[in-house]
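Here the structure comes first, spelled out in structure tokens, and everything after it is commentary.
Yeah, one chain of the complex is gone here, protein chain that is, but the others are all in their spots.
Moving on, here comes chain A:
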Amino acid sequence: MSEGIAQPDQRVENEGGTRDLFSKFDDIIHTRETLLATGVEDPYNLVMEKVLSPTRAICNGRDTILLGTYNYMGMTFDPDVLDAGKQALADFGSGTTGSRVLNGTYQGHKECEDALKEFYNMDSAMVFSTGYQANLGIISTIAGKGDYVVLDIDSHASIYDGCAMGNAEIVPFRHNDIEAMEKRLRRIPEDAGKLVILEGVYSMLGDVAPLKEMVAIAKKYGAMVLVDEAHSMGFIGENGRGVCEEQGVIDDVDFIIGTFSKSVGTVGGFCVSNHPKFDIMRLVCRPYVFTASLPPSVVATAATSIRKLMHGSNKRAHLWENSKVLHKGLVDLGFEIGTDEPQSAIIAVIMPDLQRGAMMWEALLKEGLYVNLARPPATPANMTLLRCSLCAEHSAEEVQTILQMFDRAGKAVGILAS
């Protein structure tokens, strides 16, 4: 499920302290204190003192291989990308200090949108200040009161927040369940506005959606379709357009939402579409209008990176290789993985429980490996996961080193038999 929902299902009574507006967080505080009391390093308070490359950093004082940064295509230190950013910083200054619809649209923002239109071969592109705002803005604006949003239960927090902000009726279906999705679409009043929201890759387990079947069904019931390709852009599909491209349904999808904070290697969000009226979004979408636009250096790095990703097929091939080797290696070591086959650049290692997951996370960090610790209730089926996201810049040797680290840490913590 989404990373942003952070309330445990069971309430914990907290003694002491005055009741005030913060009392509602007592159960989260309790869970956190209990975990930290076991002596593990705080998994949510890591500081990277130095970043050496897309795959290495000094974390809490240790030289660390990064395996949990979503930096799939390793563009963060690309020389052309850095040059473009420096040039824009020098030429256009450090920030726009304004909304896209007032003084915040520079040449760089238009160039970034042009790069997106070319990348996706679509008519319109709109750049937001973050990926979160792209989902929040588009969903809340197009699906209003009385409209229905049919979405996968494991959708990202930004999708749920967009639905809530727009006041649409939210109708979730079981993760990746085609039949459950169709049943819900069939029951919605025929004349109601309908939006189906899917993700190309779901970030918790790294599994892909059956978009081919789902998009066809959505169209059969007259629904518009929005696909979030945050974790697939740049990597999946012949031209890196994502799972929509890979499964041959990109022309039937009404909106693709994505982010610059993963494969593109900076920050920002976007929506591309062929809808003839799409441009009106620039005036009616509040998370687009009522915030400052991205700094000139950010859109310059994004545009350069997006154009380079169009020609990234060699990197894509190497990333697939990394994903396959890591997946097979972890299975061979005896770990349980979220998917039977590698489906994306995310490999989710299932931990027996939160405490041993946190111990394993810490053991890996001490080995010099950073992965994401994902815990209930943010995870599906209340699993504790060590989420690994690979990078095209991880060398084949690094992947082997990573596997040796998992082997040693797994035995030390007792998850693997020694």
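We take it that a contact is a pair of C-beta atoms (placed from the backbone, for glycine too) under 8 Å apart; a residue touches a chain by one contact, two chains touch by 3 or more; residues count from 1.
Definition applied: contacts and distances are computed from a predicted model.
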So which of "BMP family ABC transporter substrate-binding protein", "3-isopropylmalate dehydratase small subunit", "Gas vesicle protein" or "Acyl carrier protein" is the UniProt name of the chain that got left out? "Acyl carrier protein"
Among A:172, A:312 or A:338, the residue in touch with the chain that has been omitted: A:172
Of A:98, A:210 or A:377, the residue in touch with the unshown chain: A:377
Option touching the unshown chain, where A:57, A:139, A:188 or A:325 are the choices: A:188
Chain A residues that touch the omitted chain in the full complex: 1, 9-11, 148, 153, 169-174, 180, 183-184, 187-188, 377, 381-382
